[in-house]
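Of the protein chains in this complex, all but one are displayed in their positions.
First chain written, first letter: the chains are A and B, and each begins at residue 1.
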Amino acid sequence: MYDVIVVGGGVIGGLILRELTKYNLRVCLVEKANDVCMGQSKANSGIVHAGYDAKTGTQKAKFNLLGNRMMEKVAQELGVKYSNIGSLVVAFSEEECSALQTLKERGEKNGVSGLRILDREELHRMEENISSEAVAALYAPTGGIVCPYSLTVAAVGNAMDNGADLHLLFEVEKIEKTENGLTVSAKDGRALQGKTLVNCAGIKSGEIAAMVGDEINVNGRKGEYILLDRESGGFVKHTLFFAPTEKGKGILISPTVDGNVLLGPTAEEVDDGNTETSGAGIETVMEKARKMCKNVPFFNTITSFAGTRAYAAEHDFILRESERTEGVFHCAGIESPGLTAAPAIAEHVVKNLLSTRLKLEKNKNFSPYRKADYFFKDLSREEKNELIKKDPSYGKIVCRCEGITEGEIRRAVRENPPALDTDAVKRRTRAGMGRCQGGFCQSQVMEIIAQERGVALEEVTKKGKNSYIIRGRTK
Amino acid sequence: MKNSYEIVVIGGGPAGLAAAIAAYDNGAKSVLVLEREEGLGGILNQCIHNGFGLARFKESLSGPEYAERFIAELKKREIEVLTGTTVLSVSPEKTVVALNAENGEFSVQAKAVILAMGCRERSKGALNIAGTRPAGLFSAGAAQKFVNIKGYMPGQKVVILGSGDIGLIMARRMTLEGAKVLAVFDIMPYSSGLKRNVVQCLEDFGIPLYLNHTIVKIEGEERVSAIVAAEVDENRKPIAGTEKRFECDTVLFSVGLIPENELSKSAGVPLSPLTKGAIVYQNRETLVSGVFACGNVLQVHDLVDFVSEEAEIAGKAAAEYVRFGESEKEPIDCVNGGGVSYVLPQKIDKRAQGKIKLFFRVRERAENCSIVVRCGEEEIARRKKRVVAPGEMETFILTEEQIKKAVKEITVSLEK
Partner (left out) sequence: MEIKRLVCVECPVGCEIEVAIENGAIQSIKGNSCPRGYKYAQEEVIAPKRIVTTTVRAENGKLVPVKTSGGVLKDEIFAVMEKINAVRVKTPVLVGQTLVKEIAEGVDLVATATIG
């Protein structure tokens, strides 16, 4: 019997799970995919928003600000790359300049510090590649970037290190009230007992809510992105947003914590978790990027991808207990700035919501730290050679584009939460994420996974289930 | 392993092997070859088809056979080799930092460095194809490695985008191993592969080649289940209404090769935007003194025989650099004119001795045309060609006399 069953292995579920392990509770996370972070937490902009966007007084405004203040510490504890690069909302006309003013005032009301309007000259000094049409910008020094999938993986890993369980490929089909709590059943017949449940199922959170008799309307909006090679790193220094106009928000251009440049997203209504890219979507991203910056180095495109953001009809975070089923809590409609807000949401859900149904008693053995998810190439020569002496597999580069060693890949397969497929290895180590997109290293990564898990090479998948990579041996 | 060498060769594929041998034979006393794979030979090891070495050995060899000949030669000489060793950086001062399991991270100092890292395949990601991102999408070279080295089949119902040589070779290879290759698409109006490969890899097996076609959509969540191909117009944009759907479980991408110049950049070597490789003199010295480049890291070759030839030029020049020091040069530029997409070398030292072979590619297929070499306005050489195509590298030999006479930049162009 678990005290809490968290449904959904995204950044919200992951951070809630971690928050729960700070107390003496038996907790687990169930995830329908073969790895955590397979939904919207995987494919988003990775922005730590300053907090001027959300309407004052909303849940979004509140948790954005709190989350922004917590992110650096959480990232540091979990060994996740975070960078406080600041953001710029760029105006291209007089009308947009007044929008900047409105944003600034709203931000200040929301409690955001350091907001400042930059004139043309200062803006162009700060961003040399910005379009010559740009006339002013709102500068938010507290804006930042974080790696959303590292954060999610590390949060779940840290929670597991502190005793939480993870059930993968567990697609919830039914939630039934029992005498002492709930029975949560998966499509494959597995069932778990829990006293309480937290619904963090993202695009599926409406379906989960329906299983306990609640009606939450969750819709999806698809966003397409283009990712540029690290060779274009430094093309922009801050996260660049368009000023909001009646026509919508436009895209952003931002450095990523790994030194790439991210362009996007578009916004297209979709019914489900559809993450197909479309020719038109990519065109839109390119067109808008060209408006923002001069000479965008599209020739350095590594890949394009899409993610779905789930949002609720009211366009605010839904954080509350079920109206029908006691002990079930919903975290739904966590759209932007959900990533920023995640640490604050996690704390709120545990301390203020779950505490009404469970006794929270501090876990004295809780360690907030996860061994920093170091990248071998960032170590000093002495540190590298020390590591290689202990484990020679660190002396072998597998992913040549990103400089990732065999040792790092083995570690990703071994440590919590274990990487079971090649995409999972990619999210943890970046092997296969570089300019060759795994062309060189995929077979080696597969061999390492197969060895570490003791399975045949044919059984190694790209992302679980039926995503097998090879079909049997020749002859 | 020592701390310093006269010459360090980065890469033990065909270019590195030939360069190391030539360097040694031209008097280099200590030569070190660094190779990241466990064995020498580079990409030749997975190119088990034949057709290599016709120019050099007057024999049709398979890739591994071609490599073995050079490996055997290398072993006869006192050339040091470290395999399983990845070079992490090369400084302009020619300090090479490398990593392997036995020595950890270490530095070696070279008097001259030969860059021979080869090239990599352009990835599908760069194409921005619409649709899903399932398993079953491979670069042709990655699929080749699975089939020929690892002994696994990527899939059974295959389509291939790109009719370059690797795409064509893989169409045959997959077919021989029992897969069904449904179609090969090329966005261009011609195959960028060798004609012989179109014949013996596609026509022999009745595999259709769709020219002026590209893949516009990929379907399938977990494993690829189908693709949609469409015809393209003269601007290479898909024409609405021409879409055709192919159910398949595998897509191979053979959409171009890119010289792998990350290390060249760390050494401060200026690159040509046309070749994506280093700008070099006729002796394959880059603009960084004592750093040489050869093979596919410099320009993507069609034939390994030319790689070996180019590597020998670089190896010899590196040995001379070590013996005689930096040479004073009297450079003239060598540039591409109309109809030609690049010329290599980009710089010729007028003091150089002997003939110089220019390598270049044309922009478009043409028939009954002439290759014209000019020095400034003045025509200095001309040769008639029945057919030229971008897929087939062209060469032109300039005599020492022609070079000595040159006063202005040399231009190579294609004229009707």
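Basically, a residue touches a chain if its C-beta (ideal position, glycine included) is under 8 Å from a C-beta of that chain, and two chains touch if they have at least 3 such contacts.
Bear in mind that the values here come from a model prediction, so they are computed numbers and not experimental data.
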> Which of these, B:Lys29, B:Arg77 or B:Arg196, touches the one chain of the complex that we don't see?
Replying inline: B:Arg196
>> Among B:Glu219, B:Asp302, B:Asp333 or B:Glu409, exactly one should touch the missing chain; which is it?
In response: B:Asp302
> Who touches the missing chain here, B:Glu65, B:Glu80, B:Asp333 or B:Glu409?
Replying inline: B:Glu65
> So which of B:Leu54, B:Ile239 or B:Ile397 would be touching the chain we can't see?
Replying inline: B:Leu54
> Which chain A residues would touch the chain omitted from the figure, given the whole complex?
Replying inline: 474-475
> Footprint of the hidden chain on chain B, which residues?
Replying inline: 45, 48-51, 54, 60-65, 67-68, 148-151, 173, 176-177, 194-196, 198-200, 204, 302-303, 392
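Keep this in mind: only the chains that are shown with their structure count from here on.
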> Once bound in the complex, which stretches of chain A touch chain B?
Replying inline: 226-227, 275-279, 281-282, 301-305, 377, 381, 384-385, 388-389, 392-397, 400, 403, 435-440, 442-443, 457-458, 461-475
> Which residues of chain B touch chain A in their complex?
Replying inline: 36, 84, 86, 88, 99-105, 120-121, 123-126, 128-136, 138-139, 141-142, 145-147, 150-156, 177, 216, 222-223, 238, 249
